[in-house]
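Excluded from the complex is one protein chain; the other protein chains are retained at their positions.
Entry: chain A
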Amino acid sequence: MSTSSHTPAILQEDDSRGIGKDSVPPADAFSVASTKKEPPPEKPESIRLRSLVLLSFWVIILFLGLPIWWKTTTIYRARLPLDQMMDWADGRACRPVFPLRISIEADSLQDHEAQHLLRTTQHALDDLNDFSAHHLRLQLSPPANATTSAEGVSKGGDEEEVALVIRLLPGTITKADLQSYSPILDVYYTPNQIPSSSSSSSSLATYIANTLQTMFAEEQAMIAYLLSTSSAPPERSPKALAPEVAESLAKWTTRSMKYSRTYHLTFSLFTPNATPSSWDIEAALEEHVKPLLKSFSSISNFTIDTQVQLYATPGVGGNVLKKEDLSGFINAAEWPLSPSIGGAPTVNFIVYVGDMEVEGGGKSWLIPQWGGVVIQSDISDLRPAMLTFSNQLMSLLGAPETGSLPLRLMTLVRRYHQSAFPKALQMVYTPPSSIYAKHAMD
């Protein structure tokens, strides 16, 4: 449409003779110059007209084009709640506290004696504990007939479960006995240890405090380790861990798998020849593994499959496996061990039929973040293998090494809630209380 800018005044005759465009006339100028014509000067009217036409285009460009260009090419940037984010990053937004409730059952003591014992033990505990985030809180367990007053104890309406029950029992010597299948610590005391109401400390209180401190030391160290990786302000960060503790905790973190809502367990039987072609895995799982998994149900779900692979050769041969060979034992190229394809990570448990031995006498080992291997020549009894696997599963999920089974499980449950918490620090849009409540409900 360039022709629209034609103006009649600048149209010139296309005269074939009028080729002399130079300002200097050629030699035969006398014959050419007479025919060469300059275009007549433009009339002011047509100049005005042209300016108006140009103006009309520029008006559209400036008043429509520019705003449209500006508006349609600006990249949308959401406004971030930076202050709130900086608070979380600096650890100012909320203060992580992991209180543990420990209930004392002292039916044999007078009420005021029990109260006094509670106070002194709490004092002793507070003196021992120098890490404020992990806090053991003692309470007297309510008498069995006073359920209504028990509701008053739980402040804020959140039903914190009791981590441990201490049963004070009169005995001949002072000793503590952790029950294997329930989170109950039986403490036997001699009658002379009952603190008088005047004394500010007693040996029984100190004893209980020390026992509790030792019992929860590992959990405390775990939390301290987890929190040290998050960005809490220095005044609230836990005490520096001892190097050897830190090292074992680092090992523990590398060994345990990343938390997931669902884990997939694969139990595989590998045999170097054609026999055995079947194993009684279903009954063994039902008997030895399912109860354990059921107790994990509050943190994760589990799916299970099993397989048998004949003529499977391991990655390394020989009757005695060296420690450095163990990583090559799994023949990843040939053994059908599926990696975690779906959302759920896979934990592999392998029974290898054979009579090799690990250097030093073991027949099973754990592969960090992957699973466990048991070498067994006779698979008619799967119980030992299953027990090993259960232990390995606990380790892989990150349970502490010491303590009774219920305590280890409860620690694990609490640990997931806690380890979820530093991650939640990044979720700036959710108010802290609801994050904690959500994970506490999981």
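Just so it is clear, a residue touches a chain if its C-beta (ideal position, glycine included) is under 8 Å from a C-beta of that chain, and two chains touch if they have at least 3 such contacts; residues count from 1.
Assume contacts and distances are computed from a predicted model.
Q: UniProt name of the unshown chain, from "Mediator of RNA polymerase II transcription subunit 17", "Centromere protein L", "AAA+ ATPase domain-containing protein" or "Phosphatidylinositol glycan anchor biosynthesis class U protein"?
A: Answer from the record: the omitted chain is "Phosphatidylinositol glycan anchor biosynthesis class U protein".
Q: If the hidden chain were put back, which of A:Ile47, A:Leu64 or A:Ala217 would touch it?
A: Counting the whole complex, the residue in contact with the absent chain is A:Leu64.
Q: With the missing chain put back, which residues of chain A would touch it? List them for me.
A: 1-4, 6, 8-14, 39-40, 49, 52-53, 56-57, 59-61, 64-65, 68-69, 72-73
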